[in-house]
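Removed from the display is one protein chain of the complex; every other protein chain stays in position.
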Amino acid sequence: MSMRPGKLWSRTVFLLILATIASTVILPILYFLTISFASNYEAYQFPAKIFPTFSYSAQLRYNAEKDSYTLLLKKGSTYEAVKTTQDVSDFSLYCKSQLNVLLSSAAVQELFNKAKNTDHALPIKLKKDFFRNYIVFFILAEGSMCALFNSLKAAGWTILISLILGGVSGYIMARYKFKFSNTFSTSLLVVRMFPAVALSLPLVVYIMKMNLYDTSFALAIVYAVPNIALTAWITSSIFKGISVELEEAAMVFGATRLKTLMTITFPLAFPAIIASSLYAFLAAWNDSITALIMTNNNPTLALLVYRTVGSSTIPNLPAAGAVVLLVPSLIFTFIIKNYINQLWGKVAL
Amino acid sequence: MAKSRVTFIAVFLILIGLASPFFVMAQGTQKGEKIKIVSQMFYDPAQQQYIKEQILPKFTAETGIEVELQVVANASELYKVIQAQQQTGKWSTDILIAHDSTAVPIVQEYRAVQPYTKIPAGTYITQFDDNFVQGGKRYFVPLQADVYLTIANRKALPYLQKLGYDINNLTWEQLAEWVRLIKKETGLPKYVFPALAGKFATYEFNAVQLAYGDKYVPAFNTPASQAAFKLVASMKEGILPSSPTIDFPTASLATEEAWITVFHQAYANASFSQAPDKFIVAPVPIGGSGKRGTIIGGHGIGIIAGSTHKAAAEKFVEFFLRDDILYAVMKNTGPWIPSKAEITSKLKDDPSDQIMKMGLATLTGPTLIDRVRVAEYQDWGQVKRLYEEVIGDILAGKDINKQYLDAKQKELESLKVN
């Protein structure tokens, strides 16, 4: 009987934590997604909408004295005049570029005629071309497929280099004590301490001299510099957590060091290795600063996004570009998550 | 578990493997001649879209030459692109569209652009020739010019009416009075003075300084400058306190957080075109000198010295400067002031042409004009910093007195190229 209130209590706390986490993560993302679907006109409306809209409630008014037409859009409980024109194609262009509404000249002419024959403002519904921002993004971002592959290549190489070099160092750091082992592990950290912003300048000059300019591999080399150290430290801390006795026991039973490593140690450290590969992937995938200096004709996707929509004064297209960039890395994270998750509680000691 | 590991590694190998052939294929598909433009102009995606959809295909249809347009967001990015090509010696760019303020380093430091041997036909504006023409040789042909103008939300107009002023003949004092009245009646600051580091604060101040009679900007302690800074300080209560974090006024104007700004024509247009009925556009205000004042800027087109497609690049320049093409570009990506008399003499009466005319009137009228004097200072970013500090101090409530401005002037002079 006494368990009940306690259980109810812990359940409530549990649900509260769940709700807080979900909302702090998801809420900003929802608003962000909505902006990526917003037209220029909608992008800065207040209060901001949490979900994207599909159409506008609007009115079309004929101004007899000037023979012009005024478009009014619903804002709160009133309508706000946004565009007055006499010209059909001007109206159509405005709808396309500012409202993401595709109306042919004929359709506009029809609306104009109807409005002319109505005494008061004509209520109309303007349907949004929902994916307009994304379509525009792909029109602007020439060679996005190429850029996608460049990004994948750069990320793949970064992961390979960091995992192999970093993982080996991590294992050695955790398992062996040699003369310079402390010096080594600290100097790995020093690599991360030097701000990359300043280092990239001389490094780029050097890489150019090696004739690697404008290749994905050169990017991976730069990305791997801090990531090797990161991987080494993460994996070594995990290897340290795996008891040496376990490895020794296996070796007593005749397993070679390599076999022990592959069958006992490696599986136990797998989540950490996976986690490190996620860092390496994201570092390579999301970078546009290094790519800006080191590539020109073969941009990565992140650089392409930055180049095409980065300088927009309205955030809707940059948001759409960022979503395009985000999708592959979310897929990767999702796959990775399964591997981290797979070993949960299944570690047999 | 072992299986999952294998698939995991396999996925990577496949990805990398997949990437290589596609990569090669993509390179292999480039046939025919192709030129590449790097441009500081057309930074806005809507402008890029227009050029890519309407202008470049026309050129390809006429000449069979394909064109790629790469836009750089700012000067330092442009320098990075140029520097990289200069150091590797591989020039992949053929044409450069640069702002007049970057023309000098491009020519003198990077030697990236070659002089024109034959200057394309037409009567061009000469305001930028001190940068575009160096050592008697023309490196860039001007494409457009832009000036400062006033943009206001119509909601602010009743307050102006109350004061009885005309927006088209507004003085800076009247504007300040207007801003203060709005603050008094609504309780909110409604003027935005975008002052993000490295951006436009300098030119916003310069517009006031020139209107008060400064012959040369940047400057801090001339009588005209003192009056100008005093005027901006008098609006302090009415200026958005977040101004130092704002690059362009677009967001503030669109959310109606701000109602009024005096800003760069092209950027002001971005807010205006969102909802033309909500805004009113007017010339830059008149200062103590009785005239308007503004910094002017413009872009020019030049051919890269190391280009491997020079003939094609020359063809493109000729095409781009044609009356019909340049007019269409100016109208649909601006409206901007076209650089050619052949075009400006034929402007009509529709709203975008009217904005062009208004800009042209400011450019060629009795306006006090000065230029972005990048070449005269060791580093323009530092000059900008001095101005950004002034607006920061004004907003923080510091007294902008003679002593303060003398100190700034001294710092400014230490930045001059000897």
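Every chain is named by a letter (A and B) in the order it is written, and numbering of its residues begins at 1.
Definition applied: contacts are C-beta pairs under 8 Å (C-beta built on N, C-alpha and C of every residue); 3 or more make two chains touch, one makes a residue touch a chain.
In this section, contacts and distances are computed from a predicted model.
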Check your understanding: Looking at UniProt, which of "Cytochrome aa3 subunit 2", "Transport permease protein", "ABC transmembrane type-1 domain-containing protein" or "Anti-sigma-W factor RsiW" names the chain we cannot see?
Key -> "ABC transmembrane type-1 domain-containing protein"
Exercise for review: Identify the visible chains that the left-out chain touches across the whole complex.
Suggested key: A, B
Exercise for review: Specify the residue from the set A:Ala58, A:Leu140 or A:Val222 that touches the hidden chain.
Suggested key: A:Val222
Revision key, fill the gap. Of the candidates A:Ala141, A:Ala250 or A:Ala319, the residue in contact with the absent chain is A:Ala319
Review point. Hey, which of B:Gln87, B:Thr308 or B:Gln382 is the one touching the hidden chain?
Key: B:Gln382
Point to revise | Omitted-chain contact residue, chosen from A:Ile234, A:Ala250 or A:Met294 | key: A:Ile234
Point to revise | Residues of chain A (touch criterion as defined above) contacting the omitted chain | key: 14, 17-18, 21-22, 24-29, 31-32, 35, 44, 46-48, 50, 161, 165-166, 168-169, 171-172, 175-176, 178, 180, 184, 186, 189-199, 201-203, 206-207, 221-222, 224-225, 228, 230, 232-234, 236-238, 240-242, 268, 271-272, 275, 278-279, 282, 285-286, 288, 302, 305-306, 310, 315, 318-319, 322-323, 325-326, 329-330, 332-334, 337, 340-341, 343-345, 347, 349
Practice item. Could I get the residues of chain B that touch the absent chain, sorted low to high? Key: 76, 79, 105, 187-188, 196-199, 240-242, 244-247, 251-252, 255-257, 378-382, 384-385, 388
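Convention: only the chains that are shown with their structure count from here on.
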Practice item. Provide the residue numbers of chain A that touch chain B in the complex, in ascending order. Key: 40-41, 43-46, 70, 80-84, 87, 94, 97-98, 136-137, 139-140, 142-143, 145-146, 149-150, 152-153, 156-157, 159-160, 204-205, 208, 213-214, 216, 267, 270, 274, 292-294, 296-298, 306-314, 317, 335, 339, 342-343
Point to revise | Residue numbers on chain B that touch chain A, as the complex places them | key: 1-2, 4-5, 8, 11-12, 15-16, 18-20, 22-23, 26, 43-46, 48-49, 52-53, 68, 70-74, 77, 80-81, 84-85, 87-88, 90, 92, 247-248, 250-251, 254-256, 267, 270, 273-278, 350
